[in-house]
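Only a single protein chain was left out; the remaining protein chains are all shown in position.
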Amino acid sequence: MWKVKTEVFEGPLDLLLSLIEKRKLFINDISLSKVTDDYINHIQSSSQIALGDRAHFILIASTLLLIKSKSLLPTLTLTEEEQISIEDLELRLKEYKRIKELGVHVRERFGKNILFAKTPSKNIAPVFSPEERITTKNIWSAIKDVLNNIPKIEALPKAIVQKVISLEEMIERLTDRVKQCLKMSFKDFSGTTKSVSREDRINIIVSFLAMLELVKQGIISVHQENKNTDIQMETESISTPSYGTQI
Amino acid sequence: MKIDLQIEALLFFKNEPIKVKKIATILEVEESAVDEAIKRLTESFKERGIRLMQNGEEIMLVTAPEASELIEKITKEELTRDLGKAGLEVLSIILYKGPISRRDIDYIRGVNSSFIIRNLLVRGLVEKTDSKEGDRSFTYKPTFELLSFMGIEKIEDMPEYNSVQKEIENITETEIKTKTENQDGE
Partner (left out) sequence: MKIDLQIEALLFFKNEPIKVKKIATILEVEESAVDEAIKRLTESFKERGIRLMQNGEEIMLVTAPEASELIEKITKEELTRDLGKAGLEVLSIILYKGPISRRDIDYIRGVNSSFIIRNLLVRGLVEKTDSKEGDRSFTYKPTFELLSFMGIEKIEDMPEYNSVQKEIENITETEIKTKTENQDGE
């Protein structure tokens, strides 16, 4: 299993891409299902993920769980919405990978061959030229605008909060569906002689269920944090170890 | 040509980015005449120590990349070159996909980028443009300062720029196609 390192990821896609690349895989549903466990282990144990970003990490985790469910239980039928979110994740990951590739050009060039503007003239001969609008009242209202525009506190985008909430339902449904399939699997496998593979399979699914449970708890935790107050923007940039252990 | 001379003098004197439209107004000529003059000027600067930089609808004069090393030797200005991982990501997105909204940047990175964008705004590497839809949602694009730091006279000079633009077109087409197909399936 993938051990947590001190490496800091810029976001869920960054983490996911690095997991896939570490295994030298291409981006597709098979590779995604393979790194699902690693991904969830990472977000469970990482204290580096700031509160505001955690919701983003969990959203991706849910899609990974869908992919993994489907690979474990091919009989599981996904809704159209679920299917789209899987395809969407693949596309996003490919796009993100492309940006990282292009980032190499940017890094190689940034500051290497600077084109300079003309130095501003040192001897400005100012000509006092005010305009009518410069009054104490207008200046006061301008400074008020400036102060109001400082992004001191910003609510987590509503769309994300809503998504996280509906995710909770989705995970719940998914858990039910997997449990259902698991019961069926008992029946399916009871007659066969390959008992080892059956047990293995069931073990995998049981630990998978435990993983679903972990993610559900993560969702609830994020969801609750957002209930009462807006998230402070400042909080997002600080790594807060306590949030990692809550889950 | 007389207009070329005037534009060159204007750019030299102003020493800041100017919109083609504004040049046309000041010189009392058609915008197309300015555009043509810009083409001629760009060509005439090709081998020289001064170059014409173009960023969207704005132009400005800068030093040639062949002189970068020399100028850097004599400049007293402090040049900050560190970007950090997140800054590099956001800059790459804005350079190759700008003008782009914060929402779309967040979507590509999978994480909130407001702090990083603010930092880049303050450093003057990116700037807001009004959204096409005319509402309050802004898009972000590279500044002259950023092109300067990249050592390019226009955004198209970024490596792979054109192929990336084609990729974007293809993706958008695929998305539209997928959506239509999904709707058909219902």
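Just so it is clear, A and B label the chains in written order, and each chain counts residues from 1 on its own.
Here is the rule we go by: contacts are C-beta pairs under 8 Å (C-beta built on N, C-alpha and C of every residue); 3 or more make two chains touch, one makes a residue touch a chain.
Everything numeric here is computed off the predicted structure, so don't read it as measured data.
S.K.: Thinking of the whole complex, not just what is shown, which of A:Ser45, A:Thr119, A:Gln162 or A:Asn203 touches the missing chain?
M.R.: A:Thr119
S.K.: In the complete complex, the non-displayed chain touches which residues of subunit B?
M.R.: Those residues of subunit B that touch the unshown chain are 2, 4-16, 26-27, 47-50, 61, 63-64, 66-67, 70-71, 73-76, 84-87, 115-116, 118-119, 121-124, 127-128, 143, 145.
S.K.: Please identify, in ascending order, the residues of subunit A that touch the omitted chain?
M.R.: 8, 116, 118-122, 124, 126-131, 133-140, 142-143, 145-147, 149-152, 234, 237-239
As a working rule, only the chains that are shown with their structure count from here on.
S.K.: Approximately how many whole Å separate the CA-defined centres of subunit A and subunit B?
M.R.: Their C-alpha centroids are separated by 29 Å.
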